[in-house]
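A single protein chain has been removed from this complex, and every other one stays in its place.
Chain nomenclature is as follows: A, B and C, assigned in order of appearance, with residue numbering initiated at 1 for each chain independently.
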Amino acid sequence: MTVVTSLLPIDVTLGVIAYWLLLAFAGLLLQNTRTLTRVIFPAGAGGALVLAAAALSSLGGPVNVAVLPLGLPDLPFHLRMDSLSAFFMLLLGAASIGISLYSAGYFRDYAGNKLGLLCFEYHIFLASMALVFLADDAYLFMVAWEAMALSSYFLVTTNHNIPDTRRAGFIYLLIAHVGAIAILMSFGVMQGGHGDYTFATMRSAHLTEFWASVTFLLALFGFGAKAGIVPLHVWLPEAHPAAPSPISAMMSGIMLKTAIYGILRVTFDLIDVQLWWWGVLALTLGLITALFGVIFAAVQTDMKRLLAYSSIENIGIILVGIGLAITFHVFHKDAVAALALTATLYHALNHAFMKGLLFLGTGSVLHATGERKLGKLGGLIHPMPKLALLVLVGALAIAGLPPLNGFVSEWLMLQAFLLSPGLPHSYLNMLIPIAAAALVLASALAGYVMVKFYGVIFLGQPREGKFEDAHDIGIWERLGLGWLALGCILLGIFPVFVILLIDPVTQLMVGHTLGNSAAQTGWLWLTPLEPGRASYSPLILFLIIIVGVIFTMLAVKKFYHGRLRHGPAWDCGFPEQTARMQDTAEGFGQPIRQIFEPFFGVTRIVPTPFDKHPHYRGESRDRIWDYAYLPIASITEKLSALIGRLQHGRIHIYLLYSFLTLLALLAFVR
Amino acid sequence: MEILWILAIPLIGGLLLALFGYHRFAPELNSVMSFGTFLASAFLTVRVITDGPMTALNEQFFVDSFNVFLVALTAFVAFTTSLFSRPYMRIEQHHGKLSINMLRLYHSMYQLFTFTMLLALLTNNLGIMWVAMEAATLTTVLLVSLYRTPASLEAAWKYFILCGVGIAQALFGTILVYFAAEKVLGAGGTALLWTHLDVVKTQLEPTVLSLAFVFLLVGYGTKVGLAPLHNWLPDAHAEGPTPVSAVLSGLLLNVALYAVVRSKVLVDGALGSHLAGNLMMGFGLLSVVMAAFFLSRQKDVKRMFAYSSIEHMGLMTFAFGMGGPVATFAGMLHMTVHSLTKSAIFFAVGHATQQTGTQLMEHIRGLIKTSPTIGWGLAIGTLAILGMPPFGVFASEFMIITTAMHSYPWTTPFLLTALGVAFAAIFGRMQSMVFGETTEQPLPHPPALVPVFVHLGLVLLLGLYIPPYLADWYRQAAALIG
Amino acid sequence: MNISGIFLQLFQNTLVVLIAPLLVGWVNQCRAWLQNRTGPGILRPYLNLFKLFQKDAVLAHNASPLFRFHPYILFACMWLAASLVPVIATDLPLSPSVDVIVLVGIFALARVFISLAAMDIGTSFGTLGARREMLVGFLAEPALLMVFFTAAAISHSTSLSTIVETLAHKQFVLHPSLAFAAIAFIMVLLAENARIPVDNPSTHLELTMIHEAMILEYSARHLALIEWASALKLLAFSTIGIALFLPWGIAEAGNWGAIPLALVALFLKLVAAGAGLALLETVSAKMRIFRVPEFMGTAFLLAVLGLLVHFLHGS
Partner (left out) sequence: MENFSGQLINLFAALLLLIAFGMLSQRRVLSLINLFALQGLVLSVSTMVVAYTSHQNHLYYSAALTLVLKVLILPWILHRLIRKLNVKWDVETLINIPTTMLVGIALVVFAFNLAAPISLMAGTITKSSLGIAMASVLLSFLMMITRSKAVPQVIGFLAMENGLFFAATSATYGMPMVVELGIALDVLVGMFILGIFFFQIRETFDSLDLKHMEKLKED
């Protein structure tokens, strides 16, 4: 018993990490599909469960620290588990339970050796993410961070014989590495000349406003590259579709949050000063990212790309919350800052569940139909009703509809906007409502996107060919998806408990909590500040809707004769309906593309009236490629061409180089 | 005593192989000899760690913790390379690229090359060090031109002339040092002995030494491959047989850098200024940046990794130039991990090129399809050399860069940009070689990939955990260099 | 939250369900009069619903459970929405559980469901309707929310009761921001309730129809529920408008004496609103579907402008 009590959460976490590494190597050695799927992945899920429990127990608890005798001689691995780490650890554990369970079913027909490798990378990936949250010195952080990037890179390139996958992997790791370099530089600035790279030193270091801003910008760049903040998002829509679906779920649901964690850690914990314009910058970037992401999501024709863009949108929303929190915190409106931060963290948690659920759903669709193009899918609700139901939950949740979880965090975010007290800057006061409007626009568009996503995949009829051999999901998939769907519902219906979980974090970050005000009218009512100003009771709402539905049904059943005939679709009396007459994804996105034309570089191939086989193609590409990335590439190209001329091939020239160097140096030291 | 063994074994080996090099068992003999050298060096290392620096043969040889670690490293990599070269050379012969006599030449020269490097490391006499360096060039020149192809001849010629001229400058520098030293130590034997010079370095004439350092830096720097004196390096690496490329960039460059560092110590002592350090930092930075941009336009795989060697040597030079315990520590750690990783990469590359029959990267595809070990070896090695955690290269680069941020902040943007560009260049090409559809034939002899993974394992270990005694060892060395 | 409160809540729930078709009937009647027709009579909608409930339901072959289940959800949502608006009195027991943002959320939920149901059969018209509906919706929703925000910013609260109490029972202040909001709100109302100029409830012309296109496949009881739901929606919007822009007369919490008066006031307001709506519909012409985004965009901008004006005045 004493053993159990003396076991600190951090020890448990380390245990889980070690356990995951063990599983990784086991997977590498076993290489037997049955064992891997039936044993290793569920075992990994068990580890995740323990991790989540440990994190839960340490939320609000004392800070544990540990030092491992690894790493550099002068800089051993420092570990630290405070509420922020614990919260994200909880996110990691809770979401990865579902994903691991699902993987147990999903990978069942992978070849053994391939799967062994994948299992290895998968668990390394999990462990490294956990380490990122634990790291308390720059070296360990960088090691964990890059290990995460590396393992996920290899996971992305699992199907590397497809050229697009290779390209995706390249872009992904390149941007990740550039980001890592920026992060390293920000650490370098933060240690403020002590030459000591533990986070403790950074906390104690006092930076001037200029250097603090430099740090913040570097960190924003570095972590933004991982989070997919516009214009650093380009890897996301490439990498997520390329990866196997559970991996996409993991990356989008969890890995992006490590970047959020990093931003929060640096901004609120490691730097000792904040400036209001940081908040405005984050807010603006967040809004741009959110709108950009959702608009592009609306025109996608590949279901996983669509989800990837929607992830960009959600990251944008989260960033908006961070921006608000910073701004309010700077002006000492800590109550509202806490509200914004709560919304942020809440949304991060929600997104882990929702997006995990949806990506896994696409995985099952892909598995059943072998089709990723929305233009060919349709009507899957008939062959796979269970999947359809579970995915519907996710879709409604991410569309931000009550009473599910996506709505709660957006509600809190909007409250933060609305209850923003007068800030000293009039510009800010003007900016905030506009920002709110943009945010609302984005979340409304998310509804559009989700209707497109769900409707085109599951409803209607298959647009090309029938999916007779499409089978519904197996038990493991059901478990995984069910867990995540349940999370979406519970997080939506019992917000007060979640907020009580988040409180220690906000306490740590901005020194204020919602808990006492949120819970003052009981756990049933969510009242962020005071009951008079705003209140929301998702449970009651949920119950009323249920009651309303049941009541109506009963009434109809009572008074209606209930005669029912089946017939062909009427469709306004149009003859010979075919499935191809439905809107494709392309068509569904057309209005959005028309409205936001300038955002895209649209290329259309329109048939002439005389085409024998009329053929319409329209594709909209990301302008940022042309404006940001290609120029950089070409500049590097030119530079290296310039320098390449030096290697001229003539030995005389080489001798001349040495000669001149010699003379120059002689003249110099003389 | 061990010192003699270390030097004798490869010398004898060279002669033996010169006689029996055409025999079937020549490769095995080669490996055995290298193993013997390695054992001897291991014993020596133990000795030095236990009872400190020592000299031998009336001070003609000496070891301290700085050069002993290089000796151990050299002997080790030479041994593993010999293991690798055994199947590699057999395959080359099988492909009809090499005749028996060439093999004989190769094996004997391999041993002599090891000998010269160890001599350069162990000798106490700057003059002998110079002689050994020159000899190292001479022994490798014929190896570079082993295939007798026009390209290899051209490469060898450039190698010979450029390094010869460079080394001549080094001799001039040595003469100047002697010139300054004999004022203090008197003419005759002792005036070139490092141990004595080290004692009296503060009394040496500054102006002479600053001139001397310029000559030494240009001279040995040419062999280190510092830009803009590096031009022989990519050609020699690309055209010589792969084991030679491995030892060249894994070992020879280190030895040359060792020479530079030794002379830096003297000059710092004499000048009492940071002149030498600044010069080295300048060269280092220039090499890193230029190499990075060269990298992004390579087509030949060995050439590309040769440029990456230039980049890393630049990084080390920069580190030693910065000086101070941390940077020097990092520099030596980087020496270690770089030689291990780079030689491992060359092993993998060698077999890859044999399988695909070309060194052009656009024709190498999908290595991990047919021979996963080679493919993964190349992939992991490349990522390691690119400074990806958790490999040791990252550890040393982390220390170097953080020190630079601390004491020379203005250099960090250049370093990091260069690292980024290098990453983009190498990684993109590595990916296209390792992944994708394949174009390979199986090899006639089983490839030796144990060395690859041994090296990479060590590098991984060094990234995650540096054993205390190793750390102390480095620290002592760093203290010596200052 | 006492027993009488619960009673009042139940009363309002039943009331809205019952009078919703009446409002529709009244609007249609007014339109008929304005177009010099003798209209179908105010009670026509009740008869329609009755008729539909008599018919046999016809279900397309590949209708999924979602398709059959949807009308009930729609009905429940709209009923909830309508009964949560403080129509006759503020501070009903349920009102704290839902504020304006949630109200918008509920409308969004209903919209998403109806669009999904429309896509379910997989006919050309269904998907077309769903697309147009979402197109209208994603612009109408923010506009509506902005309108609410303006009111909320005035009364520093997002709960409807508080808003009404602040606007109706605190000292009388003219809020210029509310003027913008009101215009925006009316535009949103037209769009949301499938009214001219955005949509035309009484046409089946594929170029123009939105709402009708979505419910083409429904019949009998399902259709009846949907019709009833849209009637409820119209009522809900009208009452929301009333609560926001002419809240005077709505009874305060626990003030029983004011209830009858409130009922009368409500009746009069609804009559006026219906007439006004009919007038608007008659004088304006149906616009092309591609113009709709501009229309909604204008509404959105107006609403934001209102909010800005509010912050500008700092009131």
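In the analysis below, a contact is a pair of C-beta atoms (placed from the backbone, for glycine too) under 8 Å apart; a residue touches a chain by one contact, two chains touch by 3 or more.
A quick note: this is a predicted structure, and the numbers were derived from the prediction, not measured.
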{"item": "Which displayed chains the unshown chain touches", "value": "A, B"}
{"item": "Listed residues B:Phe66, B:Phe115 or B:Tyr178, member touching the removed chain", "value": "B:Tyr178"}
{"item": "Which residue of B:Leu39, B:Ala56, B:Ile161 or B:Leu464 touches the chain not shown here", "value": "B:Ile161"}
{"item": "Of B:Arg297, B:His445 or B:Arg475, the residue in touch with the unshown chain", "value": "B:Arg297"}
{"item": "Identified contact with the non-displayed chain, of B:Met117, B:Leu211 or B:Val265", "value": "B:Leu211"}
{"item": "Contact partner of the left-out chain, one of B:Ile100, B:Ala151 or B:Ala479", "value": "B:Ala151"}
{"item": "For subunit A, the residues touching the chain missing from this view", "value": "644-652, 655-656, 659, 662-663, 666-667, 670"}
{"item": "Hidden partner interface residues of subunit B, rising order", "value": "125, 127-128, 130-131, 134-135, 138, 141-142, 145, 148, 150-151, 153-158, 160-161, 164-165, 168, 171-172, 174-176, 178-179, 182-183, 187-189, 191-192, 205, 207-208, 211, 234-235, 238-239, 294, 297"}
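Just so it is clear, only the chains that are shown with their structure count from here on.
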{"item": "Chain contact graph, described as a line, ring, star, complete graph or other shape", "value": "line"}
{"item": "Chain centre separation in whole Å, for subunit C relative to subunit A (CA means)", "value": "36"}
{"item": "Contact footprint of subunit A on subunit B as seen in their complex", "value": "157-158, 161-162, 165-166, 169, 210-211, 213-215, 217-218, 222, 228-229, 231-232, 234, 275, 279, 290, 293-297, 326, 366, 369, 383, 388-390, 394-395, 398-399, 401-403, 405-406, 412, 416, 419-421, 423-424, 427-428, 431-432, 435-437, 463-466, 468, 471, 475"}
{"item": "Subunit A-touching residues of subunit C, taken from the complex the two chains share", "value": "53, 56-62, 64-66, 72-73, 75-77, 79-80, 94, 96-99, 101-102, 105-106, 108-109, 111-112, 115-116, 119-128, 130-132, 134-135, 137-139, 141-142, 145-146, 149, 152-153, 156-159, 162, 204, 206, 216-217, 221, 225, 290, 293, 300, 303-304, 307-308, 311-312, 314"}
{"item": "Complex contact set, residues of subunit A against subunit B", "value": "69-74, 138-139, 142-147, 150, 157, 160-161, 163, 166, 169-170, 173-174, 177-178, 181, 184-185, 188-189, 191, 193, 195, 197, 636-637, 639-641, 643-644, 646-647, 651, 654-655, 657-658, 661-662, 665-666, 668-670"}
